[in-house]
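Just passing along the structure, written as structure tokens.
Excerpt of the complex: some chains, original placement.
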Amino acid sequence: MERIYFDHSATTPVDKEVAKVMLEYMTEKFGNPSSVHSFGRETRKAVEEARHSVAALLGAAANEIFFTSGGTESDNLALKGIAFANRKKGNHIITTAIEHHAILHACEYLEKQGFTVTYLPVDENAMVSVEDVKNAITDKTILISVMFANNEVGTIQPIKEIGQLAKEKKIYFHTDAVQAVGNCHIDVNELNIDVLSLSGHKIYGPKGIGAIYIRKGVKIESTQHGGSQERKLRPGTENVPGIVGLGKAAELASIELDQRISHLTNLRDKLIKGIQEKISDIKLNGHKEIRLPGNVNISFLYVEGESLLLNLDLKGIAASSGSACTSGSLDPSHVLLAMGLTHEVAHGSLRLSLGRGNTEADINYCLEVLPQILERLRSMSPLNAN
Amino acid sequence: MYTEKVMDHFTNPRNVGEIENANGVGEVGNAKCGDIMRIYLDVQDNIIKDVKFKTFGCGAAIATSSMVTELVMGKTLDEALKISNDAVAEALDGLPPAKMHCSNLAADALHEAIKDYISKKGK
């Protein structure tokens, strides 16, 4: 059976060119960048070139980019690194209720360490209000962390305005841009971003590599201790193939960005429209327009996410859900609940996240299969009104 | 890491060795890394007729030693005294930031050797 992948927000396949260059740096150019000899020199050079490529994608300077093991580590480093380094200035952090767990759980940890965290609410579209951010600021606030785009419902936040506010108030502004990088135009200077997290495997790069942009002058301390790699901020032998792969992926993202956005937006809107036309009792989650180009998130009333996923999987379609039943935790997605969805509606949510490899044919196939599955599941449901 | 010029002076160092009846000898240890350099001068009529060096140190230390001997050969003492660490590094098309201190070794040893010559002559 042909398989259709609609779960690009979870992870993406590694681009062929990216894989090729990584292979070269695994078996041939395998030196440790810290080494004096020629094997070391060639990888040291490659790491610096990759740093330039990542910087270019964000409008940053190369020496403002540090490589980490992924989005989670970048988020942890941003929050803990800034919190502990600026403790004397204050102990208050502002974030939102819909952040990724990497942010939320790092914040909970910081609360145990004596920090105070404000978790801002969002509206029914998962949008944060700049006014709310403003009102939350106290003279103890040292950091504002608001995600660029939400991984579940795709809503893109007013980053520029929040950045502007943070700048005026001289508070550091971090954004978790793991989902936005490669899908949105990002210029850290234009948007007033001080610190930004990104992850390789969400942009057709490798898993196990990420980066953090840190504006020159930001006071931050490391969370991992060891050698002097990454200017001591992030010790450990550099993951050269990962770094080189991320560099290549960033390069491709820079080149293809406009094309990706228009391709994905087109497919996304076609899929949303098709579902709306063919299936009743649904709810589009996230902001109607200000959303990730590849994100479709819809709640199908009267059905439960996991059984929807399993049925789609049987038909060769890979997707994800905000249902509690897929995560093993008690509550459905904290994002959907924060948007005011009831448990029942949140339970029936389906996320189809499109990628550059998807085609109109994929969308058509999905639009053919989905109504049948829903009919079957709804016919079994005790909640179904009809 | 190193420029072509550094590697050239490192692989083919000029003026290595000792001068048997040197009338000026300077030796310095690099406080930062523990490396050592010794410079021998043969000064005639205020002019450096010959200069040789011996160095225990990194690639940059050897290259700067070699370069400094080349820079002062045939110069007057006054001219030689004006040669700074930066000038030596510059003549090598630069050194990596972590290696800038190595050039101190060469310039300081030269200045010590000249001092030695002047103090011996004064006696």
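We call the chains A and B, going by the order they appear; numbering starts again at 1 in every chain.
We adopt the following convention: a contact is a pair of C-beta atoms (placed from the backbone, for glycine too) under 8 Å apart; a residue touches a chain by one contact, two chains touch by 3 or more.
All of these numbers come straight from a predicted model, not from anything done at the bench.
Visitor: Quick one: what's the chain stoichiometry for the entire complex?
Guide: A x2, B x1
In this section, only the chains that are shown with their structure count from here on.
Visitor: Go ahead and note the Å separation of the Cα centroids belonging to chain A and chain B.
Guide: Each chain reduced to its C-alpha mean, chain A and chain B end up 56 Å apart.
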